[in-house]
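For this depiction, one protein chain was excluded, whereas all remaining protein chains were kept in their positions.
Chain lettering (A, B and C) follows the sequence in which the chains are written, and residue indices restart at 1 in each chain.
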Amino acid sequence: MPKVLIANRGEIACRVIRACRELGLGTVAVYSDADRDARHVWLADEAVRLGPPPSKDSYLRGDLVIAAAQQTGATLIHPGYGFLSENHVFREECDAAGITFIGPSAYAMRQMGVKTTARQTMHAAGVPVVPGSLEPIASLAEAHALCEEIGYPVMLKAASGGGGRGIRILHDAAELPAGFEGAQREAGAYFGDATVYIEKAILNPRHIEIQVLADTHGNTIHLFERECSVQRRNQKIIEESPAAHLSQKTRLAMGEMAVRAAKAVQYVGAGTIECLVDTHENFYFMEMNTRLQVEHPVTELATGVDLVYEQLRVAMGEKLSVRQEDIVQRGHAIECRIYAEDPSRGFVPAPGPLLVYRPPLGPGLRIDDGFGEGDEIPRFYDSMIAKLSAWAPDRPRAIARMDAALARFEIAGFAHNIEHLQQVIASERFQVGPYDTGLVGTLPPLRTTAEDDVLASAFAAIWTHRQRQAQKPQANGDNEGLWQRTARVGGLRAK
Amino acid sequence: MPKVLIANRGEIACRVIRACRELGLGTVAVYSDADRDARHVWLADEAVRLGPPPSKDSYLRGDLVIAAAQQTGATLIHPGYGFLSENHVFREECDAAGITFIGPSAYAMRQMGVKTTARQTMHAAGVPVVPGSLEPIASLAEAHALCEEIGYPVMLKAASGGGGRGIRILHDAAELPAGFEGAQREAGAYFGDATVYIEKAILNPRHIEIQVLADTHGNTIHLFERECSVQRRNQKIIEESPAAHLSQKTRLAMGEMAVRAAKAVQYVGAGTIECLVDTHENFYFMEMNTRLQVEHPVTELATGVDLVYEQLRVAMGEKLSVRQEDIVQRGHAIECRIYAEDPSRGFVPAPGPLLVYRPPLGPGLRIDDGFGEGDEIPRFYDSMIAKLSAWAPDRPRAIARMDAALARFEIAGFAHNIEHLQQVIASERFQVGPYDTGLVGTLPPLRTTAEDDVLASAFAAIWTHRQRQAQKPQANGDNEGLWQRTARVGGLRAK
Amino acid sequence: MATEYRVKRGDKIETVTVLEDRGEIVVVEVDGQRLELAVHALPDGRTAVATPERRVALRALPTKQGLLVVDAHVQRTFEVEDARVSWLAGASGGKGAAGGRVTASMPGRVVRLPVKLDEIVPPGGVVAVLEAMKMENDVRAPGGGKVVEIAVKEGVDVESGALLVRLEPVHD
Partner (left out) sequence: MATEYRVKRGDKIETVTVLEDRGEIVVVEVDGQRLELAVHALPDGRTAVATPERRVALRALPTKQGLLVVDAHVQRTFEVEDARVSWLAGASGGKGAAGGRVTASMPGRVVRLPVKLDEIVPPGGVVAVLEAMKMENDVRAPGGGKVVEIAVKEGVDVESGALLVRLEPVHD
């Protein structure tokens, strides 16, 4: 059986490695020095070191990835999401090296990867796009002119960006100089292309995307929608499928539009058409992600289709295992992304040691993760720790299941967003719907429950008291183990 | 909202408590002294002690359970499986106390609970039954006469038994006296009724059962079949839905038969019609389990129906949330039961401490458990630790997923059956199918992989070596923590 | 033998007196409120703490920042001091006022320092931009003030808590 190199890390690398194993394919992991002992390294059959921790020295080094594939005899590369997944140059290098890149052609990646080109292509194919520039914006003066024309607020976006990164909202002309420079710098740093473009900011739209699958035999299908409007920092944190309130008419129209968009670039593999939807259910093409999405589990749970399995089939030249008429949504799926970040301080990343990690188990729950208790969440990469998905026969029960599962999630060692996710899930706007991308901003500041505060304080004193008592009978210097364990508690140092 | 007392322990108590929570119902756990710190006790809103560890002093004490419900204001009791779940006297006591027992009427329980009565009732309703006695067998002489008539091998079964317990196969007349006495003693000890009956033993049949659901508004539906032929000690260890090889014609005929059987006793709630199926797909009613089954997850995964949710709805007087035409099997589900037992010594129970417990997570996997790392598996109850279920779009992929998940299951502290489950899953007979209840018996003796033996031996020496080195620089008596940790290793005692 | 502890959590300081420790029953007084608690170790390393009305399962984890007490995913960090010890050491309490110190809220790389020495920064003004986990994060001076020290350079990696910029209040 062929061997697949997984050019990624964390949960998505683990997800893909498991899918390969289930198909009987060999697996090769790659890792940076920060990930030497990571889960994906242990899960794969083989593992190859790439380089130092920073992405640009390891996971973004396409040359090293290809060398690792050649060294281990891997004939396919799965890029996951992020890193090299939407890099058409890497795709071409794979082609040149005779390695099958699991994804669309370099042509499709280029057409969709450069957002300005994508907007032009979609516009030409009759797919509605958001008002704004169809061309890249080269200078501040040009940006200024266009913004004045379409009117503030506007969005500055990295032409080669994606995943919510490299996006800035500007509310007036005063913000433009710094914003334009910052957007260019970030775009250059993260996507290797400093080109930015401008779109009219549709404030608080719904963000709904359509999953597509296409094989090399001319079959292109869609797997309905995912509602991704719960965002912070322009990044999704909760997704669901089906969307909470969306007419069947719009759902089908969006599906057809997505198939048309994919066919316009001869798309092959799994991809996503991201759309903005306004209150009248008008939808606009925003961008296409030419890769697997973080939130693919909700589509898998709702449709019963294994997207990674289909990706692997297609890459090996087979037909999709399902036809459009087989795709039926059943029940309701919600995904929550668990991040190492501090919601009380603007969601700043909070890397640290995973001192406690016991995810909730049970009926209708799915965990996608790439860390275990004891692991350190490295600060070099994305701060997502795990994805918790809940499926149930209907939306209210999926919400109740997610709510109960979040409450049971045992995790500690750094700031995380679980209480924030609970707050969103419990909010009336989320529960009743429809909601839009403004949802998170409308919530009151997060307050950690004061319930049990007294029990916790009492326990802190009791625990310390008992540590002290346990030490007392010992002579000085004895009982080193206990001392080492307790001496790190601030209060025990008689400073 | 009403409050539900869960009269059970372990994974099923946790399963039911979670379902209640998702519905917004209050929950009351009960526990024996052996389960004081058990998961189900912590998961529930409230918990009431029943008594000492032995079941007969705690979980089988219907009077204490009812008192606990009254004390906490619980108006419903969910019995789970085993313990009081099929005890019609307990059901009547609940009725008398004004408490809603979540299950069928005492009448239905009596009709089905006494297996001889069930056989008579089903026979009268036109449901095919296995040849044998329609009446209880009172004396050895009577047993002897019947066995001679129907011919050996025969099965001795407890009239009030179930779940594979209290069953003996006798191959010839010489085994009858001891077997009859033993069956009566076990039946008396475990089911409070020493009555036994005799059936012609159909050797190596397939064991296929049909799930039914009925409400108090006259709706009775079936949820298709579960194949439960992988058994050891007459107890199921692997179940799947749909059955591996079963014609759609037989599947539908069995479903109709099951609905007819349930209606014959005015059945209400969730129940299961267990059948023996021969190589020609002739099926015979064996017994009805008037409760939730251990293996209900495979039906939930295949049909998308939440059986515990439906039980709770029905108990509160509502209609089933689904109709017969809504029930569609999608994909394939397999469940493996993880037991604390030693397959190399006839599957003897092996209670002990759960030193390591990290179940596998990921797409398509469901864990139902009631223990956590550090817990002690008590020796007083059933030795099942957890249920691992795998769902995938088709059977080969469900098998591959289960196989990979079992391989990743981290567990230690006592003998368990994971390698045995892997052996069954990997066997050609299981993979190709159809298979029957003889499957486990045809497997060669289990041999723990010798792969990595050398690495393990080397590591044992290295670990010990390093413990010794770490101790050396210390004066005698110092470093108590380390010493305590290592002194328990046999080799370090200079005996 | 009652022992009094000062239990600090953020700005809040409580006095907890352990009046009696009888193993599974512990009597404490928290800011004057007497509590009789059932306390026992759970097999997974957590400790059950219960009053007649309420029970929780808490995990104590000593960390560099203090004693981390975890209830599922709710984390509270305490500094616990024997009241007598800290009195002996002088009743000053608290660490050097954090007022004018702007520190890194996370480990990361300093990508920009948009302030100069002696510059007056308005309250909430950005004094540094840190990059961590692929995001640029603005570091702000909540109270504002005059920049009297810039402790880092652009391009360097800093740990959480590292001093970035020190400010002095501006009186007008």
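Here is the rule we go by: a contact is a pair of C-beta atoms (placed from the backbone, for glycine too) under 8 Å apart; a residue touches a chain by one contact, two chains touch by 3 or more.
Computed from a predicted structure; not experimentally measured.
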Touched by the hidden chain, restricted to displayed chains: A, B
Residue touching the undisplayed chain, where the options are B:E22, B:D37, B:E86 or B:E186: B:E186
Chain B, residues in touch with the chain not shown (by the definition above): 55, 165, 182, 186, 190, 233, 340, 342, 345-346, 348-351, 355-356, 379-383, 406-413, 415-416, 418-419, 448-449, 452-466, 468-469, 485-486, 488-492, 494-495
Hidden partner interface residues of chain A, rising order: 37, 42, 372-376
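Criterion: only the chains that are shown with their structure count from here on.
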Chain A and chain C: spacing of chain centres that average the CA atoms, whole Å: 31
Distance from chain C to chain B - Cα centre to Cα centre, in angstrom: 49
